[in-house]
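Below are the structure tokens for one structure; questions will follow.
Every protein chain except one is present and positioned as in the full complex.
For chain A:
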Amino acid sequence: MTNAIKCTGAEALLMALKEEGVEAIFGYPGGAVIDIFDAMVRQFRDVFKFILVRHEQAAVHAADGYARATGKPGVCLVTSGPGGTNTVTGLATAFMDSIPVVVFTGQVPTPLIGNDAFQEADIVGITRPCTKHNYLVASVDELAQTVKEAFYIATSGRPGPVLVDLPKDVLQSKMQFHYPKEVSIPTYKPVVKPHAPSLKRAADLLMRSHKPVVYAGGGVITAGAHEELRKLAEMMSLPVTMTLMGLGGFPGTHPLSLGMLGMHGTYRANMAVSHADLLLAVGARFDDRVTGKVEDFAPHAKIIHIDIDPTSIQKNIRVDVPIVGDAKEALSLLIEILAADRRQQRKDKRLQEWHAQLTVWRNEQRLRFDRTAAVIKPQYVIEKLYEMTCGNAIISTEVGQNQMWAAQYYLFDRPRTFLTSGGLGTMGYGFPAAIGAQVAFPNATVIDIAGDGSIQMNIQELATVMQYKLPVKIAILNNGYLGMVRQWQERFYDNVYAHTDIMCAPDFVKLADAYGALGLRATEKQEVEDIIAKALSHKGPVIMDFQVDREEGVYPMVPAGAAITNMILV
């Protein structure tokens, strides 16, 4: 082997990460991985930016936020046993949302595996169903090849998290390091090139449709297909609705944008889908929060479904034109076909009525809240954040009402600016994800829109932002409730607020102060702007505690399992 370098497994791992172009690593040390940390500090200090989190769950969410914000894989390094088990929620979060994350866990030395050794856990067994793939490196000779495969699998096809388990004796073994340039896995060949005849059929349907709607999901962002989507929509005058994961995949301020669809989607998006004669789904998976009652979803529409993952197609809903492939490639080919066809020029007249109807729906029921109220309405806070950041911030959210209000009232014009746990719905995701984004973009304004419940799930990361001087802003919509569950209890459980009152909470201003961050509180509506201005101009981390209307709800709301036209509007 030419130019092989003699080194230990731990050193080889770091050299491999360098080869992969890794810049930031999020993690937490421990006995099983001490060799890697030692090598990192002694030999790789200038290569990687290492972020020491305060809980391993946050390491994965931060790596995930880094990946969502940049499009590059996020990397984590944690120890064996509890280090690994603490990553499970992070892995499951990334898995559900198809985020490329590579997690390295320490493991007890190979002779001890299976002996219930100290800090031993079968992490490969535990994480099998919540990773795209995982590995136990049984011998140091497999190390370089495994790391190469791990990054390839995490980032190709439908991306996802990959875990690599590294026994301590493997890390300490001597080896000849040689990093493979290419990787080919005979059992893993994702299809990226879409089937041409299906694209032709899709184009034909698009040209004949009178009531088309594009339903764009996170796959548009993953594939980097946002420009193609915009071009196609403008060329064909196609209205576009986005899933929660798709926000930013099409400009939220675009005249063709219908906003989000589904359980808390806009009235016009849900009405449009329900009356459409053609639905073009791109990188979306017909999740139950989008479709509501499946039988009543897009009942009059022919459905074209573009997705890189064959299992997403025909899973929840019958599709007329399935197209397996990369969204960017599929959309650009579709544009080519359509551009060559003269029929598409007659679109304006054909779609006139449809656009008039969409305008009627928009004017009938806009997103709204009581603007005259004396109390602080949470939606008002988001609107102000949007205005005062000129829509240019990277926004992460926790999960629940805060997440839905952020999705409704902050308009995302660019991809990779909205970081939210869509599939798993992980409370505690937003703050560490914001850390990841801030590490990637030190000069960006990064705001975690939080609830008073969620923020307490990873509040320990205040120490991390202080240590690394990461100026993340946290906006807590503080209503003293686990608000989304409370809203369900109000609507469907006779106002019995079973264990959702969390008024017993820390003083968030004092808490910020305790960590050395800036804490600000607004109890009156007129303080909101002032506090946001102060927070945005502050150089360090800030907690904004907005004491909002306790019982405000997220509307429209479609009850779980109902048709999406069945909206509670209030």
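Convention: a residue touches a chain if its C-beta (ideal position, glycine included) is under 8 Å from a C-beta of that chain, and two chains touch if they have at least 3 such contacts; residues count from 1.
The rule is short, and it goes like this: contacts and distances are computed from a predicted model.
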Undepicted complex member, UniProt protein name, chosen from "Sugar ABC transporter permease", "ATP-binding cassette domain-containing protein", "Dihydroxyacetone kinase-like protein" or "Acetolactate synthase small subunit": "Acetolactate synthase small subunit"
Of A:P111, A:G125 or A:P299, the one touching the omitted chain in the full complex: A:G125
Residue, one of A:S184, A:T311 or A:T372, that touches the chain absent here: A:T311
Residues of chain A (touch criterion as defined above) contacting the omitted chain: 124-125, 128-129, 132-133, 136, 153, 185-188, 309-311, 314-315
